[in-house]
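All protein chains but one are shown in place.
Right after this comes chain A.
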């Protein structure tokens, strides 16, 4: 035990908190708490990328052909050529797969020379910049050149690169898996363009690095940005870092970061506390969450739904189910109504204690309160019922799941097969195998391994008895 329950892996909230192992969930689970990061105000200042014209004008990444198409559009005058529509044309050329950044740059040059109504503006440059940055990774040293070309072109125009430009560039580079290029661009930005990228871009990049690189690389990046006059870590950065180190179960580093955070005079907020709670859960100290909650109240930090879900999860994990249960009422009083995730966490705690029947009662309670159970909930219950050897109820629940075409998770599937084998219902175990494969819950390799394992186990049991 002590792993994050498989059955909880796909649910929405605590999972964002109680981070699954990266391999497990197909949905990219959102890193805890920082919705703030996504709201980059720069985006609003940004001249909006105009919507694409309904008809796609360019069909091939071939430059001469694109130029011909553009010229015929200019001469035919059937199409209202204003700034926005011409930017849209540029965008449409860039979005053709296989169009190269140098071609799109040439197209821009051609457009500005042959169409009097077109003057490249921030939008146009940003389209080119994003295009250059989204090129897939290529180890040759010149592959960053198109990005600098666009930036140099911008610098020489009246539309100088601004904070939005670096933000777009960093995000596009990261999306293309070119984090190293993004870091280099970011570090050199303040010196080159005499303004510092903002902290939204900074935190985005830090978070991205935390996910893809070693912690030491992240620290190096933070240091070199600080030295080059860029942004310094703020509370969001620290939250990201703490989240990152607790995921690798590095308690000492997390404590050190917390100390630095306090010394720098940042006031912990709900997100930070949530992250700390999540950390305790990951480090198998589920019981500690209550202490964090106490601190939150002391510092007058308002808990949110995530806080409570983490609390319930942590306490359930530590086996303190009745305390977890009490929080259900407490959170409702504070206006945060328990959701599917809350109930599922609690059920998981109950099942672990072998109180699967109580968990089933809780299912009824949650349904009566209008909270819909999801696949996770059912998988948790199935797992619990099988473990507590309540075959009749397990099969009933399995029937419900089959009717609802719900997917089985590998853990609950394996436990169910094992339970069936225990009663020598081998044919039924085969049937579960069929369902798991048919419903595409598991790959056939995983389903077969589970089946094979249960059968071997049964044979061993038979042999020894």
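Annotations for the structure displayed:
The definition used in the following text is that a residue touches a chain if its C-beta (ideal position, glycine included) is under 8 Å from a C-beta of that chain, and two chains touch if they have at least 3 such contacts; residues count from 1.
FYI, contacts and distances are computed from a predicted model.
Selecting from "DM2 domain-containing protein", "Large ribosomal subunit protein bL32m", "NEDD8-activating enzyme E1 catalytic subunit" or "Prefoldin subunit 3", the unshown chain of this assembly corresponds to "DM2 domain-containing protein" (UniProt protein name). Among A:163, A:280, A:383 or A:407, only A:383 touches the chain that is left out of the view. From the set A:150, A:225, A:261 or A:450, the residue in touch with the chain omitted from the display is A:450, counting the whole complex.
The residue touching the chain not shown here, chosen from A:167, A:339 or A:409, is A:409. Within the entire complex, the positions of chain A that touch the omitted partner chain are 1, 3, 5-7, 23-24, 383, 409-412, 414-415, 418, 424-428, 430, 434, 437, 444-446, 448-453, 455, 458-459.
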